[in-house]
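Note that one protein chain of the assembly has been removed; the remaining protein chains are unaltered in position.
Labels A and B are assigned to the chains in the order they are written; within every chain, residues are numbered from 1.
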Amino acid sequence: MEYSILILALPLLGFLTLALAGNRMSHRAAGITGTLLLLAVTAISYFTAADYFMAGRDMNGVFAETVPYNFKWLPLGEGLSIDMGISLTPISAMMLVVITTVSLMVHIYSLGYMKGERGFQRYYAFLSLFTFSMLGLVVATNIFQMYIFWELVGVSSYLLIGFYYTKPEAIAASKKAFIVTRFADLFFLIGILIYGYYTGTFSFTPSEAALTGAATVLPTALLLMFIGGAGKSAMFPLHIWLPDAMEGPTPVSALIHAATMVVAGVFLVARLFNLFIDYAPETLHIIAYAGAFTALYAAVVACVQTDIKRVLAFSTISQISFMMVALGVCTGSDPHAGGLGYMASMFHLFTHAMFKGLLFLGAGAIIHAVHSNEKCRMGGLRKYMPITHITFLIACLAIAGIPPFSGFFSKDEILAACYEFSLPMGIFMSLIAALTAFYMFRLYYLIFWGKSYYETELARYRAGEIEAEPHKPHEAPLTMTLPLIILAAITCLAGFIPFGEFISSNGEAYTIHLNTKVAVTSIMLALAGIALATAMYIKGESRITVAINRTLRKPIEAAYHRFYMDEAWLFVTKKIIFNCISRPIAWFDRNVIDATFDKLAKITHKCGTFVRPLQDGNVQSYSIFFLSGALLIILILLYLI
Amino acid sequence: MSIPAEYMLILSAVLFFIGIFGFFTRRNLVSLLISTELMLNAVDINFAVFNAYCRPESLEGYVFSLFGIGVAAAETAVAIAIIINVYRNFHSIHIKRLRDLKH
Partner (left out) sequence: MDINLIIFSGLAIVMIVAAIFAVTSSKIMRATTNLLFVLFGTAGLYFFLHYTFLGAVQITVYAGGIVVLFIFAVLLIGKGSVDVTQTSLRRYLAGMATALTGMILTIYLIGNTDFASDKFNGEGVAIKELGMALMGTDKYNYILPFEVMSVLLLACTVGAIMIARKK
């Protein structure tokens, strides 16, 4: 599978071409170059994945890890080295498919969405860079390579969030995203170093002996790595960057902040799953509880947001938490006994990437049509944007967990895994699933049903109340609807993929069978959530809604402000860290360290001014010094002898 | 009775350092050349004195003095040619004005 190097080489080539020569290209040429290269990458990735799975299982009945490329990059000493290479496992093959599919859709979509934007070529260059980094992350042969690409992903995310660099909010959001994830990555790095120090390798699968020696520190190391993953995957309380990251262009949100980069944390835990399950099951449970809490928090917040992209952002946080929970509730590596969550998590990762990408792209189309992110500017759009409407509805049904859409199958597996773990966990997650259905349909109704903002404005315009004729919403161009249709089709069909055949916790084939009890409960709950949303929002804000809003004013306001988490962080950073740590350090830096060097510099300068006349280019002065020196030496010699 | 060699040497040392002093303080190319001549002259004296007082049977110092005078003549001729050329170009032989090679 030597051709698999192309999976990394082509996006990198695309990035270099577009970054170096992009300004000489027309927008069209740049966009098409990037898209075609990505099409090639997608084809190769599909082929690689097919090749990998076709090769069949080895004699243990698992898909063995294959490493087409690996070379020692930085030997660090006795046995420990940082390698670079490409490694294929079932989950990395799946990730290749997910990333390239969503990325290709986003590339095509952006041709329409970003049309005429300043920096169009730069946009495509960054997209290529991101794709390169993300693909490098998933095919990493060892944890350090993963870390390197992990940071590259962070950088490209930073660059893309701050794409509109003239907008102060975008700059603030990009900095916030970078700093928060970077802060989490610090723990990741520490975890890697502990891991590397005690096991003597950065490999994902060290030898038994190395692991036994490191058994005592492994839980700590893995927990630290999980914190890194929590930062990227926006787990509470490190989630604060993700809603703000919506300042970036919407396709970027779809690609990075919904489908691929944010699941890197889930991927990390999954990649280290064997270590977790064998050496740190308690850490896994910590992950489960953290995930469950985040899922609830994000779902509640999503219920009251007014900016549609924020709703989607919180929904993303919530869904990623579902994946984390699914991983966390695993108690063994046998999928029939406690290992179901692994498969469910990966399955959900796959389906979620598709339908969340679809939701974001649909939201992008809507924003494109009404030129606003706020729900109050929408309403009644189903007449104007039929394709977007249908695809958005499919995605909403999928995320709500209604069969036969893909979300139902994966979420059902997650819930089954939760019930297997413990009854309270199962009930808790089921309720959050119902909440998911509620907030997604709230969003759906607010956008596509109810009173049309356009019609209201048009009536006011005709009555002469406002000057400007309102802008009529229109369906998005083909470049934008095509990805929507493709993703919708995938969303409809992905549920029927026999996922367990390819990916399971111990690698052996596992046939998914629906747990009827769980399935029926979750469908009922989802329908209940949808029904509530319908009752409350189908005709704009009904009387019930207003009444509820009035009674629950305080909690709703708190939820709208995300329970003041941002403020809490600001308090911690600005008040505590800045005042108690940074200020004294700054004072020390300025008045002790800087002052020392300033003094040194001043002394040097004084000496310089003092010595400078000695070298004035005047031979007579030189000869005076020469003779004085010679005499001095003679005197010293005389005195000594 | 002859004069002690030390007297002669002291005289030449005094002349030499007067030359050095001139070289340090004069600001005119010709004056500098004159100072140089003084120093050269003092050196010639030393050669002759050492020859006469320490090894009268040989000729080294004597011949050195002789050649020294010759070299001094050659050097002066070239130096004065240069000085005249400098004067032609700068209309001055004041060393303060001759800074073109300094930077």
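FYI, a residue touches a chain if its C-beta (ideal position, glycine included) is under 8 Å from a C-beta of that chain, and two chains touch if they have at least 3 such contacts.
Computed from a prediction, not measured in an experiment: that's the story for all the values here.
Participant: Of A:Ile82, A:Ile286 or A:Ile624, which one is in contact with the hidden chain?
Facilitator: Spelled out, the listed residue whose C-beta touches the missing chain is A:Ile624.
Participant: Taking the full complex into account, what residues of subunit B touch the chain not shown?
Facilitator: Within subunit B, the residues that touch the unshown chain are 1-11, 13-22, 24-28, 30-31, 33-35, 37-38, 41, 44-45, 48-50, 52-56, 58-60, 62-63, 65-67, 69-78, 80-85, 87-88, 91-94, 96.
Participant: For subunit A, enumerate the residues touching the unshown chain of the complex.
Facilitator: Spelled out for subunit A, the touching residues are 620-621, 624, 627-628, 631, 634-635.
Just so we're on the same page, only the chains that are shown with their structure count from here on.
Participant: What is the distance, in whole Å, between the centres of subunit A and subunit B, each centre taken as the mean of its C-alpha atoms?
Facilitator: Chain centroid spacing, subunit A to subunit B, equals 86 Å.
Participant: Which positions of subunit A touch subunit B when the two form their complex?
Facilitator: Touching subunit B from subunit A are residues 617, 620, 623-624, 627.
Participant: Where on subunit B does subunit A make contact in their complex?
Facilitator: Residues 20, 23-25, 95, 99, 102-103 of subunit B touch subunit A in their complex.
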